[in-house]
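With one protein chain removed, the remaining protein chains of the complex are shown where they sit.
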Amino acid sequence: MVELVLFLPAAALALAGALGVVTARRPVHSALALLAVLVALACLYLLLWAPFVAVLQVIVYAGAIVVLFLFVIMLLHMQPGEPPGEDLRLQRPTAVALGALFLVGLAAVVSGGRSAAPAVRPPAAAPPTPGFGSPEAVGQALFTRFLLPVELAALILLIGMVGAVVLAKGALAVRVPSPAARPTEAAEAEGEARAPEAVAAP
Amino acid sequence: MAELAWTIPLWPLLGWLLLGVAGGRLPRPLPGVLASALVGVAFLASVAGAATYPGTPQARTLSPWIAAGAFRADVALLVDPLALVMALVVTGVGFVIHVYSIGYMADDPRAATYFAYLNLFTAAMLLLVLARNLLVLFVGWELVGLCSYLLIGFWFTRERAAAAGRKAFVVNRIGDAAFLLGVLLLWTQAGTLDLAALNARAEMLDPSLVFSAGVLLFAGATGKSAQLPLYTWLPDAMEGPTPVSALIHAATMVTAGVYLVARLYPLFAHPGTLAVVGTVGALTALFAATVALREWDLKRVLAYSTISQLGYMFLALGVLAPSAGIFHLTTHAFFKALLFLAAGSVMHAMHDVIDMRRLGGLWAPLRVTALAFLVGALALAGVPPFAGFVSKDLILERAWEHALAGGGLVAGLLLAMGVLTAFVTAVYITRAALYTFAGALPPDAHPHEAPPVMTVPMGVLALLSVAGGVLGARWAGAPLLAALAAVFEGALGHAAPAHAPLGLLVPALSTVVALGGLATGWWLHRDRREPALGWFGRAAEQHWGLLPLYDGLLVPAARRAALLLAGPVDQGVVDRAVNAVGGAAVAVAGALRRLQTGYVRQYALLLLAGTILVMAYWVVR
Partner (left out) sequence: MTVPLAYYLVLGAALFAIGMTGVLVRRNALVVFMAIELMLNSVNLTFVAFARALGTLDGQLAVVFTIVVAGVEVVVGLALIVEIFRARRSVNLDEVHLLRG
C-alpha cells in the first residue's frame, strides 16, 4: 500500500518529464525535463530495493551527463524551436501513430495480457533479504562474478576519453589557437594554413 | 609391349599440343618432321599391339568421366582385331601422308598450324576406333568432323574453301543428329553404351528397336561417309590441301561410318537394317560412279570415286560380309590415298591447275607421278593382281553368295549394281588418266617432278596397292580376314549364309568387267574426245535429279527457316524476353531506390515499422 503511494507520483513525474523532453521548444527545457525523469527513476530504483543503482543514477546520469548536455547546448548557442528548413512530410503523424501502436503492443506483451506471449509474471516474490541491492552486495558481485566486464568497462572509458580528446582537438589539422586568440573563423583558416606543421603540434 | 597399345592415341595428341603452342616458333621443316615422327611412333605402338594381341579383346579405362544416377560412361579404350586393323591403317597411311605433307606444304606460312590440325585429327580418329563405349566414340566422331572443317577451310581467305568447310560441318551435323538419336534410343532401351555389352545383348532387344536404332546410327554414318543423301560435302571438301583429301577424305575419316557399322555389327544384323545399309551403299556406289564420269576437276573425280567405293564397303556390310568390307576399306586406303597424292603432285607441278581440260601430256615430265597414278588407277579399276581387285572381287563374291542363299530379288539387284559400278569405275578412271597424262602438254606449262619427300611416300603406297591383296588372298591364308573373323563370328554365327563355293566364276567376271571398262574408257576418250552420252550424260551431270532438288528446294527452304529462327524467333522472342528481365530488374531497382532518401529519421521510422510487424506476428501467433 505504502509502495503504491510512493510509486504513483514518481511514475507520473517520469511520464511528464518524458513528454517534456520530447515536446519542449527550447533545448534547455528538454534537458531539464530529462533531469526530472532521471530523478523520478532514481526514486523508483529506491522503491525496488536498488539503493546503489539509485545513487549511481543521480551522481553519474543526472550529475554528469545532463550537465554535459547543458554545456554543449549553451556552447552551441542553439535557437529555440526546430532548426530552420522544410520538414519531412508525413513524418510527424506517421511517427506518432506508429509510436502509439508500438506502445500498445509492447504494453500488451509486457503485462502478460496475451496468452501466446510468454507470461511476464515471475513468481510472486517475498521481500528480499536485507542487504539486497546494497553497495556491499553489488560490490561483491562486481569484483567476483563481473570482474571481466569491469575491466572492459574501464577500457571503454579510456577509449571514450581518448576519442573525445582527439575529436575536440581535431585529428591532424592544427587547431591550437595562437596566444592572441582570434574569433573562430580566422582561427580555423589559420589552422588549416598551418596544417603541414601538424605533427609538431602538441 | 602390350601396354603400348593404350598409348596409341596419345602420341599425335601430344603433337597437336606441342605444335599448337610452340609450332610457329620452330624452324621450317621441324613441325612436319615432329608431326610425322609422332604418328610414326603411334604406328609402331599399333604394330606392337597387334603383335602381342592375346587373342581376346582387351579393355582399359583411362579415366572416369560421367557418373550421373544410373548412367556411367568412362574414358575407356578397347583393343581387338578390328580396332587394331583400323589403327594400323590410320597410323600407317597417316604417317606416309604426313611425310608427303612436309614437301607439299613446304612453302606455306601456316604449315605448323596445318600439322597441328593433322595430328589432332589423327588422335581423334584413333580415339574413335579404339573407343570402348558409344560416348567416347562420339567424341572422336565429332572431333574428326571439327578437324575436317578446320582443314578443308585451311586456306580460309578463299571464300570457296571457307564455304566448303561450313558445308561439310553442316551436312555432317544433320547426320550427327540422327546418330545422337540412335545413341539415346539404345541407352533408354538397352541401358548401356558399352560397345561390347551392346553387341552381347543385341539378340535380346526388341527387334523394332534394333531396327530403328540401326537406321538412325546408319543415318549418322551416311553423313560421315558421304553416302546418299548426305554426300554433297565431300566433293566440295576438295578445296582443302590435297594431303588432307588423301588422309581424311579417302582413307580415314570417311571410313568412320563403315567402322561404326562393323563395330556394332550384331546390332545391325537385323534383316531390315541390312537391307537398308546394302541398298544405300549399292545405289550410292553406282550413282557416284556415273557422276564421276562427267566431272572435269581431277580431285572431284577422285572424290566421287571415294563416295562410290565407300558404297561398296556398305554393300559388303549389307550382304553379311563385314570382313570383306573392312578389307576393302584397307586396300582402298592404299590406292585412293595414292591417287590423291599423285593428283597433288600434278597440282604441285602445274601451279594448282586441276581442271583436266587444262592438263595433258604429263606422262613424260612427271614419270614417277604418272606411274603412281597408273598403279592406283589399276587397283581402283579392279585389275588383277592389284589389291583393289582382290578386295572388290571378294565383295562381289559374297554378294553373289548372299543372293544365292535366299537374299531374293533385292540381293540380286545389289549384285547387279555392284558389277555395273565396277564397269563404270574403270571407265572414269581411264578417262581421268588419259586427260591428265596423255596427249600434249599445255602451251605454257613447265612441270617438274616432285621432290623425294613426296615421291617416296607415293612409292610406298604404290607398293601396298600392288601387294596389299595378299592380306585377303585365299592362297596366302587371308591373314586379315582370319584375324577379323573372330570379331564377327558372334553376329554371323546365327545369320551366316551357306557357303557355296563358286570357284573362279566371280574373279573371272570381275576381271572381264574391269578390262572391258578400261577398254571402253580408252575408246570413248582417246585423243581427248568428249562423247555426249545423250540423256545419260545430262542426267549424270544433274546428279540424277538431286542437284536441282537440293539447290532448288531443300537448301533455300533451310535457309529461309534459319532466317526465320534467327530473326523473329531469336531476336524477337528470346532476346526480348531476356532484355525484359533486365529491364524489370532495372525498374524494380529504380523503384526501390526511392527508399534511400538519406534522411536518418525516415530510416528510423522504417525500423520502427518493421519492428512492429515482427512484434505483431509474434503476438498473433
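Letters A and B mark the chains as written, and numbering starts fresh at 1 in each.
Please note the rule applied: contacts are C-beta pairs under 8 Å (C-beta built on N, C-alpha and C of every residue); 3 or more make two chains touch, one makes a residue touch a chain.
It should be emphasised that the depicted structure is a prediction, and the values quoted were computed from it without experimental measurement.
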Selected residue (touches chain absent from view) among B:70, B:532, B:600 or B:620
B:600
At which residues does subunit B meet the chain that is not included here?
593-601, 604-605, 608
Contacts from subunit A to the absent chain lie at residues 1-4, 7, 11, 14-15, 18-19, 21-22, 24, 27, 30-31, 34, 37-38, 41, 44-45, 47-50, 52-53, 56-57, 60-61, 64-65, 68-69, 72-73, 75-76, 78, 82-85, 87-88, 91-92, 95-96, 98-100, 102-103, 106-107, 110-112, 120-122, 124-125, 128, 132-133, 137-138, 141-142, 146, 149, 153, 156-157, 159-161, 163-164, 167-168, 170, 184, 188
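Note that in this section only the chains that are shown with their structure count from here on.
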Taking the mean of the C-alpha atoms as each chain's centre, how many Å separate subunit A from subunit B?
88
Which subunit A residues qualify as touching subunit B in the complex?
88, 91, 94-95, 98-99, 101-102, 105-106, 108-109, 114, 116-117
Would you pull the subunit B residues touching subunit A in the complex into a rising list?
599, 601-602, 605, 608-609, 611-612, 615-616, 618-621
